[in-house]
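With one protein chain held back, the other chains of the complex are shown just where they sit.
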Amino acid sequence: MKKGWGLTVYAVLFVAFVYGPVLILPLFSFNDNTFATFPLTGFTTRHYVDMLGQRQMIASLMNSLRIGLAVTVLATAIAIPAAISITRYRFPGKPAVLSMLMLPLVVPSIVLAVALLVIILRFLGLPLSLWTVAAGHVLVALPFCVSVLISRLEGFDQSLEEASRDLGCSPMQTFRRVTLPLAMPGVISSLLLGFIISFDEFVIAFFLTGTENTLPVYLYSQLRFPNKLPGTLALGSVILVVSTVLVITAEVIRKRGVQTDNPGDY
Amino acid sequence: MSEPLIRIEGVTKRFGAFQALHGIDIDIGRGEFFSLLGASGCGKTTLLRILAGIEEPSTGRLLIDGQDMVGVPPERRPTNMVFQSYAIFPHLNVEENIGYGLKNLKLSKADMQTRIGNAIEMVKLNGLDKRNAHALSGGQRQRVALARALVMQPKVLLLDEPLSALDKKLREEMQLELRAMQRTLGITFVFVTHDQEEAMTLSDRIAMMSGGRIMQLDTPKALYENPANREVAEFIGTMNLFPAKVTAAKDAVLSLDGGLLGPMAAPAAKGVAMGDMVQVAVRPERVSIEKPGPAGINRIAGRVKEAVYLGDRINYVLAAQGLDRPILATSANTSGEIYPLGTEVMATWDTEGARVLTS
Partner (left out) sequence: MSDDTKTNRRGLFARGGLFADRARRREALTGIGLLSPALVVMISMLALPVGALVIMSFWTQNGFNLDTSFTLDNYRRLFARSDRVTEWMGMTFHLAYPVPAILMIKSLAMSLMATVAVVLLAYPMAYFLAFRVTRYKAAWIIMLTIPFWTSYLLRVFSWKVVLGYNGAINSGLMSLGLIDKPLEFLLYNPAAVVITLSHAWVSFVVLPIFVSLEKIDRSMLEAAADLGDSRSRRFRRIILPLSMPGTISAALMVFIPTVGDYVTPQLVGGNGGTMIGSLVQLLFTKQNNAPLGAAISLVMMGIIAVLVLIFLTLIGYWKMRARRAS
């Protein structure tokens, strides 16, 4: 059909606009030059090799990995019962509770950050550390984990769980034998997305971290030094690749789950 | 019935402000094929789910085999259910689906295999043991759901509109199979349906429900021949209704005045007294069509508005003076003749074929 050529061109331009600036980072990270300028002067992997020698960077990377792992496991573990409650149980005030769970999505992260900062330092008198960062990250990851799991749980018929009870399984056995296996694609995407959110988060980490850095905080501190630009570009590119791989994995698992579970004639 | 298997006593169910069931009382006997029949939203599925233990009644008692079931979770009830959507576990194959509940019974491996094998045989799924759930057709899914419930050897099998997703031919085939299976196994079946023909085909007794109440509980024949009220009469089959006033009652026969429709007569009915406004109900197959003639008892003059030729019978739609709705008449096709449209005719019926309905 002839219609819609304009829109197709627009879509291509749109993708170019969204991806273009971001792809500049890996492009210049392989350029043999201290400045991110055209024309490109030559191909090098030097900046990546240099990165491996940066002790601080490696330390912040390890911190981010540790926090990300802890955050995502915790957030998903909290989100699973919450999503089951919202999709499977009737109780008063459910819409209000659901909006409250989604609140961290709309509150500007600087407000979340300073609010947590005030209560931690002034009211609880706790020292800032990677733990306080992780706490803040659980808060921002939770709405995403809950949403992913809710849409997964809504995706299969509740009568499957009723059938399991009818066939002699207790609620716990039903969870283990029916709900969990069927929700597994959602659980995995929740784990991956929770990890990415924590791994990429900057504002809360910046305010709540103590003496140790997370990777984005380290990256931010490097942005001030023009002579460190190539290393920053290389580090940024690595982060981009890692998140992209995780997102694709999460999305593919989620989509595949949806396809295979809706068989038959309806 | 000496000792019912299921006793439902004053069961009500509320969902928030919505009352789904109002004081239901039913006794269901051992080995009975019992149907809950009604339009959507009448409460039949809610009642079935209360039997299964998926919903709890708001008030009332439920006994199965003499044991109080209120508060007993579904996994500890002697009932198993065939769900409307079949609820086949998509992550398991046929054999695993059928064996799902057996795993909770701590059977030996050999016992389990035998029971699964028998169940597969019974529902004619031989050879499909390892087939994945999403590679099954609608009819096969229905059979897996049936086998999965029956393999548990329940005292009561609950079926929630199990045939509604199948096409007409397959549905009729399954109806016969279900009936035969129920007779051989001797298990009590409680069957929910909105299809009156299906309920009539299968059931020993039917509870016709509407608005969370039981309208009438009877055998299929009694429901059809002696409907308790207008709603039952019109839900089960079609019914001509003629408004009339009772003018006399003697020798078990009522005399009625139908105004423009002329005088009528009908067998006496309980609670009907002189002067009452009632509906005289006559099934279309009880109405015969004659050439125009003199007026008289149970005789209404009309004009043919529509004549539908169905081969073995002819359905007539007649317009009559003094009646908003047309008169429906079904005549057996004995002569091959049809009254053409516009013909003036006379609709008549025997007094024994009429019923008097007060509500």
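We call the chains A and B, going by the order they appear; numbering starts again at 1 in every chain.
Note that in this section contacts are C-beta pairs under 8 Å (C-beta built on N, C-alpha and C of every residue); 3 or more make two chains touch, one makes a residue touch a chain.
In this text the structure is predicted, and so the values were computed from the model without any measurement.
K.L.:
Which chains here would be touched by the one that got left out?
P.N.:
Across all of the complex, the chain we cannot see touches A, B.
K.L.:
Please pick, from B:56, B:172 or B:195, the residue that touches the omitted chain in the full complex.
P.N.:
Looking across B:56, B:172 or B:195, the contact with the absent chain belongs to B:56.
K.L.:
Could you please point out the subunit A residues that touch the chain left off the display?
P.N.:
4, 7-8, 10-11, 14-15, 17-19, 21-22, 24-25, 28, 35-39, 77-79, 81-82, 84-86, 88-92, 94, 97, 100-101, 103-112, 114-119, 122-123, 135-136, 138-139, 142, 146, 157-159, 193, 196, 200, 202-203, 207, 216, 219-220, 223, 232-233, 236, 239-240, 243-244, 246-248, 251-252, 255
K.L.:
Touching the absent chain: which residues on subunit B qualify?
P.N.:
14-20, 40-46, 49, 55-58, 84-85, 160-161
Throughout what follows, only the chains that are shown with their structure count from here on.
K.L.:
Rounded to a whole Å, what is the gap between the Cα centroids of subunit A and subunit B?
P.N.:
About 54 Å, centre to centre.
K.L.:
Residue numbers of subunit B touching subunit A in their complex, please.
P.N.:
Going through subunit B, the ones touching subunit A are 52-54, 73-76, 79-81, 83-85, 87, 89-91, 100-101, 104-105, 133-138, 141, 148-149, 152, 165.
K.L.:
So in the complex, which bits of subunit A are touching subunit B?
P.N.:
156-157, 159-160, 162-170, 173, 177-178, 181-182, 260-261, 263-266
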